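A single protein chain has been removed from this complex, and every other one stays in its place.
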Amino acid sequence: MTLVQAASLLRTRQISAQELTTAFLERIQRLNPIINAFITVDHEGAMQAAKQADARLNNGTATPMTGIPIGVKDLFCTENLTTTCGSKMLAQFRPPYESTVTRKLKEAGAVILGKTNMDEFAMGSSNETSFFGPVKNPWDISRIPGGSSGGSAAALAAQLALATIGSDTGGSIRQPAALTGITGLKPTYGRVSRSGMIAFASSLDQAGPMAWSAADAAMVLHTIAGYDPLDSTSIQADVPDYVNALATRMDGIRIGIPTEYRPDNLNAEIQKALTEAEQTFRDLGASLVPISLPHTRYAIPTYYIIAPAEASSNLARYDGIRFGYRCDDPKDLKDMYTRSRNEGFGAEVKRRIMLGTYVLSSGYYDAYYRKAQKVRRLIADDFHQAFQHVDLILTPTTPTTAFPLGDKIDDPIAMYLSDLFTISVNLAGLPAMSIPCGADQLGLPIGMQMIAPILKEDKLLSAAHAFQTATPWHQRKPEP
Amino acid sequence: MSIPIETVRHVAALARLHVDEATLPALTEQLSNILNLVNQLNELDTQDVVPMSHAVDMPTPERPDIVVNTQRKEALLANAPDVAQGHFQVPKIIE
Partner (left out) sequence: MSHDPLYEMVIGLEVHAQMRTRSKIFCGCSTTFGAEANTQICPVCAAFPGVLPVLNTELVQMAIKTGLAVHGKIREKSEFSRKNYFYPDLPAGYQISQFELPIIEQGELTIERDDGSHKRIGITRIHMEVDAGKSLHEGIQGASWIDLNRTGTPLLEIVSEPDLSTPQEAGAYLKKLRAILRYLQVCDGNMEEGSLRCDANVSVRRHGHTKLGTRTELKNLNSIRNVMRAIEYEANRQIDILESGGSIVQETRLWDANINASRPMRNKEEAHDYRYFPEPDLPPLVITQQRIDAVAQHLPELPDAKRQRFVRDLGLSEYDAGVLTATREMAMFFEESVQQGAHPKTAANWISVELLGRLNRENLEIEQSKVSPNHLGRLITLIQNNEISGKIAKQVFDIMFETGANPETIVQEHGLKQVSDTGAIESIIAQVLADNPQQVQQYREGKTKVMGFLVGQVMKATQGKANPTAVNAILQDKLTG
């Protein structure tokens, strides 16, 4: 069942929000011990919300999202509901405030089933850095679901929710979406408010929907997008009706195929799936144009300066004073800081704090941080130039399909390279989507990425919808 | 390029992280490897490029100077590990 279908059943009162919520809660109870997609399941809150949703559905004040059971990545602060960010540091943290994203979802009547697992502080590409244990890929539980929004992706793939919310700093929505066979959208930087979303890298972080289809994602995005006076980086632009903008043809649309995203050593099955997708787009009326994004290879180095630098500063507030973990019996102030942070953060988080502190430190700033900011502009300019000639850009989302748990966790660089195709988009602030477009020999999903100019989420969703109307890939589900 | 272990110790102190001596060599190596990766940027001439600090080019909004008195002292102290008489309590600060 898709979100759009469920919304229709709710609206026509063929099913109640409480029945729907109960069904999902039961499924979570059964499957979450295997998948580990949720850190916190809020039975009571969900049933309460479902009851209110039914009242709204009955009295005519419902929105299309009313009564829809969803999961929210555990870095969106939810008032009085534990928000851990996947970290021991915040294992007991109960925010006294609500993120704008969850506030909007609640106001629309969505039912938040719980908080989904994630890499600690969103730092990771496999969901193995979570303090609450790794998430398993529902397609093969010996494999990773991708990260950092691994819980949101796996929850959806295992049908533990109708939609989930993720966040994407270097691919954290799109990469797990690709590896679990679902649809994930990273909006334009500033399209969705970051207020109350726990920061990893402030100039790159962006929240977005994960769903079974482009049509579902459009409904969720419509609910959470828009200017927020609490976020100075949110864009003051009207939110179009993404659902109405969905089309089934792509006549006249020019799709750019960047050569840099088809390296010779690209997995042959992914290569094949992309070639087939290109043909589908041609059949839908689009034209394909070869383009070049020459600075692509510098995206990972640039990202691994900027993101850790911002993170090292963003994570300075975890000092064991106002909230979060504090070590036992600190012998003095310095001991309190260093031991609380040492015991509260995991290895990958500490590694990135170290890296970020180093690149900002005296004598290195120009060589690393400023240099990276300059290359960031070159990367963004590549896209701006390409969009003079094309409407969308098509690439693979990941270089491989889901890899086995433990495969890369001890090799940070190998892990970083799994974000090869997704990182440039965050540096440039662009909207991008991953949608399923095939499967490898093992039946593991393959995802493709589409990238659009700033604020052109409607074009992205429309193209994805057209593709999904013509192909069945998004309907594939793992065996239960 | 390999960074000196002493630098890693210094950076850990700056970041208020404690690094065990036992794990220091491995961490130093990992950081060196990552820095080698990022050093690829030196291939590019960026002399005339304006640094990009923000993904979207726009001016900061301003809010009106209005007091919103939240009066939420209890809620804001509720997550603190150590509270004394309405204050956050920490080990003695020595100036």
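As written, the chains take the letters A and B, and residue 1 is the first residue of each chain.
Quick note on the criterion: a contact is a pair of C-beta atoms (placed from the backbone, for glycine too) under 8 Å apart; a residue touches a chain by one contact, two chains touch by 3 or more.
Predicted, not measured: the structure shown is a model, and the values here were computed from it.
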Partner chains on view for the chain not depicted: A, B
Touching the absent chain when the full complex is considered, from A:Thr21, A:Asn36 or A:Ser203: A:Ser203
Residues from chain A at the interface with the omitted partner, ascending: 75-77, 83, 85, 90, 93, 95-97, 99, 194-199, 201-203, 229-233, 309-310, 312-313, 315-317, 319, 321-323, 333-334, 337, 357, 360-362, 365, 369
Residues of chain B (touch criterion as defined above) contacting the omitted chain: 10, 13-14, 16, 53-54, 56, 58-73, 76-77, 84-95
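In this text, only the chains that are shown with their structure count from here on.
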Distance between the centres, which are taken as Cα means, of chain B and chain A, whole angstrom: 23
Chain B residues within the chain A interface of the complex: 3, 7-8, 11-12, 14-19, 27, 30-31, 33-35, 37-42, 44, 46, 49-56, 58, 60-61, 63, 72, 75-76, 78-82, 88, 90-94
Touching residues on chain A, where the partner in the complex is chain B: 92-94, 96, 188-190, 203-204, 229, 232-233, 235-236, 295, 297-298, 300-302, 304-305, 312, 316, 319-326, 330-339, 341-342, 345, 350-351, 353-355, 357-359, 361, 368, 370-378, 380, 412-413, 416, 426-429, 454
